[in-house]
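Only a single protein chain was left out; the remaining protein chains are all shown in position.
First chain written, first letter: the chains are A and B, and each begins at residue 1.
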Amino acid sequence: MNSGSVRDTNLISEETAALVWADVQKIRAEAPLVHNITNYVVMNATANALLAIGASPVMAHAIEEVEEMVRHARALVLNIGTLSAAWVEAMVKAGRQARQRGIPVVLDPVGSGATEYRTATAHRLLEQVGPTIVRGNASEIRSLVRAGAGPKGVDSQHTPDEILGEAEALSRQWHCAVSVSGPVDIVVAGDAVVRVANGHAMMARVTGMGCTATAITGAFAAVNPSPLQAAAHAMAIMGLAGEIAVQRAQGPGTFFPHFLDALHGLDESHIARGLHMQGRG
Amino acid sequence: MNSGSVRDTNLISEETAALVWADVQKIRAEAPLVHNITNYVVMNATANALLAIGASPVMAHAIEEVEEMVRHARALVLNIGTLSAAWVEAMVKAGRQARQRGIPVVLDPVGSGATEYRTATAHRLLEQVGPTIVRGNASEIRSLVRAGAGPKGVDSQHTPDEILGEAEALSRQWHCAVSVSGPVDIVVAGDAVVRVANGHAMMARVTGMGCTATAITGAFAAVNPSPLQAAAHAMAIMGLAGEIAVQRAQGPGTFFPHFLDALHGLDESHIARGLHMQGRG
Partner (left out) sequence: MNSGSVRDTNLISEETAALVWADVQKIRAEAPLVHNITNYVVMNATANALLAIGASPVMAHAIEEVEEMVRHARALVLNIGTLSAAWVEAMVKAGRQARQRGIPVVLDPVGSGATEYRTATAHRLLEQVGPTIVRGNASEIRSLVRAGAGPKGVDSQHTPDEILGEAEALSRQWHCAVSVSGPVDIVVAGDAVVRVANGHAMMARVTGMGCTATAITGAFAAVNPSPLQAAAHAMAIMGLAGEIAVQRAQGPGTFFPHFLDALHGLDESHIARGLHMQGRG
């Protein structure tokens, strides 16, 4: 998510900044309900991030209620970070219901490639749900295309641009946008590629920033019908808020409270001045 | 929880402030064990809030141990925010054991009305446990009285005063105090009504502040035998700490650490100067 060659030229038109800001305003005005079936580590952090940007989070995973809950929602976020059998069944059920109703589904295949169970579950969710957007780090995305290409843990061993071909293949195969986070994020949908060079290296020292990006992507998908734009705008806002927070923080612990404040306080001028986005978003 | 018409007059006697302060002192002196069977999103936050006010939190949900654990406790908090079948069984078992032992039980029917499963579970806990205090937002409380009256998610679409009649009906039917949070909180027990006008709108942008209010209500119920007073004093302390924290915070992210500091540092003068409580608490 941080600076790179994308920053060398003036990359965005005023129009792109206006589109990002329009989405933020819509989220704040409409407070869309985002239903999360996510991991234990980040539940509090992602609920707070969704509230800070202006959305309404709900966490619900019981098989008895996920279909009914998701019908109230404007986006569904599925995250396999601390998966287990009962949760996976609920993800499938909620995901199918969401797709039937036209509610966008964002999948975060946390740790896919690290264990067979994670890789198989991520593939099952691709097949049985068909997410609108898949958002992960480069190693996770790669594991969805190439068998046996996974990371040792949940961190990435690749940069997004190294796996651009795989991201494009994944997008074409499953008809979804693919959002890959890294020093420069890439978002792919079919033939379109958007690069976002906002963010800061500190964000990799805070747990769940990737999962938070996924949740925020859900908020943008709730208000923007273009999966490519929703995913790219979410990464831009994550990066911009991170840049503001790093300036206020003394380390990774004080970073996160300031990050939430920055999401909450972000205005048009932050986007106009700070956005580093390349390609059609 | 924030300002309203209740603030227009000097609402409290010195006696009321002294009663609130006496409870805080008791919690700090006795560090009562509060057993929580609560949701994943708020476990860390509510444990920290209980520690900050001076209580001793314990989280335990296994069916094998909840009855034994609750016998060590001076209050039990049941919160259905991320309910599932095994957890509900544990809540019923712990709740019944608590009632048999005369240990107060506080129920937070998170999201009741949003799904049939939540509404049915909340009703089951009313019937099979019989909580001492029910604490929720207006939409949740309403769903316990009127079928089909629920919210879309876990946020409220009503103010406490709009559902005062329902809160009174719930209190009479189940012989419990009913604590409804909102811009002005109301606490009802039988014919008595207390209003608390402390707090700040920022608190609605932080996840789990309602659940934290429920946990803090457990701490007060552990030291004060009057469910009405315990519930009202808890809402007052939540609101006062929130007001202090808002002054120190730059947004919803920095708010929560300051909120815990405020709970920890709250003294007699904060209560005497800041309390906005109406009715007999």
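Definition applied: a contact is a pair of C-beta atoms (placed from the backbone, for glycine too) under 8 Å apart; a residue touches a chain by one contact, two chains touch by 3 or more.
Keep in mind that what you see is a predicted model, and the values were worked out from it rather than measured.
When the full complex is taken into account, the listed residue touching the unshown chain is B:M43, out of B:V24, B:M43 or B:I163.
When the missing chain is restored to the complex, the residue among A:H72, A:R118 or A:H200 that touches it is A:R118. Where chain B meets the missing chain, the touching residues are 33, 40, 43-44, 47-48, 51-52, 56-62, 64-65, 68-69, 72-73, 86, 248, 256-265. On the side of chain A, the interface with the absent chain consists of residues 39-42, 44-45, 81-85, 111, 114-118, 152-155, 205-208, 249-254, 256-257, using the contact rule stated above.
The rule is simple: only the chains that are shown with their structure count from here on.
In this assembly, the C-alpha centroid of chain A lies 34 Å from the C-alpha centroid of chain B.
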